[in-house]
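Showing chain A:
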Amino acid sequence: MVGLNHYLILSGILFAIGTAGVFVRRNLITVLLSIEIMLNAVNLTFVAVGRYRGTVDGQIITFFVMTVAAAEAAVGLALVISLFRHRETLNPDAFSSLKW
Partner candidate 1 sequence: MLLLIPLLPLAGFLLNALFGRRLAKSVSGGAACAAMLASFAVAVAAVLAIGRSDAGALQQDVLTWMSSGTLRVPFSLRLDHLSAVMILVITGIGSLIHIYSTGYMHDESDAEYARYFSYLNLFAAFMLVLVLGASFPVMFVGWEGVGLCSYLLIGFWYRKKSAADAGKKAFIVNRIGDFGFILGMLLIFATFGTLDFQQVAAAADTRAVEHGAFGVMTIATLLLFLGATGKSAQIPLYVWLPDAMEGPTPVSALIHAATMVTAGVYMIGRNAVLFSHAPTTLAVVAGIGAATALLAGTIGLVQNDIKRVLAYSTVSQLGYMFLAMGVGAYAAGIFHLYTHAFFKALLFLGSGAVIHALAGEQDLRNMGGLKKDLPITYWTFLIGALAIAGVPLLSGFFSKDEILYRTFTSTNSNRLLLWGIGAVTALLTATYMFRLVFLAFHGTRRHDAPAAAEHPEEEEPAATGAHAAAGAAAHAPAHGHGAGHHLHDAPPSMAIPLIILAVGSVFAGYVGVPHALGGSNRIESYLEPSFAVTESARAARRGAEPAAVVPEAETAHADAAAAAHDSGTAGEERSTEFLLMAISIGIAFAGIGIAAYFWLRNRPAADRMARRMAGVHTLLLNKYYVDAIYDAAIVQPIKLFSTGALWKGIDAGVVDGAVNGVGMAVQAGSGGLRRVQTGSVRTYAAALFIGVVVILGFYLWR
Partner candidate 2 sequence: MLSVIVFLPLAGAILVLFAGGRGDDRDREPIVRTLALAVSLATFFATLLLWWRFDPASADYQFVERHAWIPAFGIQYLIGVDGISLLLIVLTGFLTPLALLSSWESVHKNVKMFSFFILALETSMLGVFVAIDLFLFYVFWDFVLIPMYFLIGIWGYERRIYAAVKFILYTMAGSVLMLIAIIGLAYAHAAATGTPSFNLQDLYAVQLPWHTEVWFFLAFAVAFLIKVPLFPFHTWLPDAHVEAPTAGSIILAGVMLKMGTYGLFRFAFPLFPSAALYFAPWIAVLAVIGIIYGALVAMVQPDMKKLVAYSSVSHLGFVVLGLCAMNVQGAQGAVYQMLNHGVSTGGLFMIVGMLSDRRHTRLISEYGGLKAVMPRLVAAFLLITLASIALPGMNGFVGEFLILVGAFLWNAKLAAAAATGVILSAVYMLWMFQRVNFGELTNAKNRSLPDLTPREWAMMIPTIAMCIVMGVFPAVFLRPIEPSVNRTLERITGRSYGALSRPLPLAHGSDTPGQPAQVPAGASGVRAAVPGTDHPAAGPLAAISE
């Protein structure tokens, strides 16, 4: 049986990869995807901990997180679309009219 900390570490790694994605990709959609990765990493933690705690709460929280992820995705993608309408691009750096 694999130890809990294996799962935790795995989630940590995924989470870090997710954060990296937010920076290195200059494409709004990929950035959103990175955030999804982060959320999944967290999910993994919840499930694993729930398992080892012997409680189903971990899984339930995961469902809620999925819901949140869905909601965020909906709003986020809607924003992406409206942004694209304004500026025919998805490069986050292109949207810097507000600054300083």
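Throughout what follows, a contact is a pair of C-beta atoms (placed from the backbone, for glycine too) under 8 Å apart; a residue touches a chain by one contact, two chains touch by 3 or more; residues count from 1.
Quick note on selection: all candidates are chains of the complex that A comes from, given by their letters.
Remember, it's a predicted structure, so these values are computed and weren't measured experimentally.
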Touching chain, any copy counted, for chain A within the complex - options 1 or 2: 1
Candidate 1 partner contacts - residues on chain A that touch it in the complex: 19, 22-23, 26, 92-93, 95-100
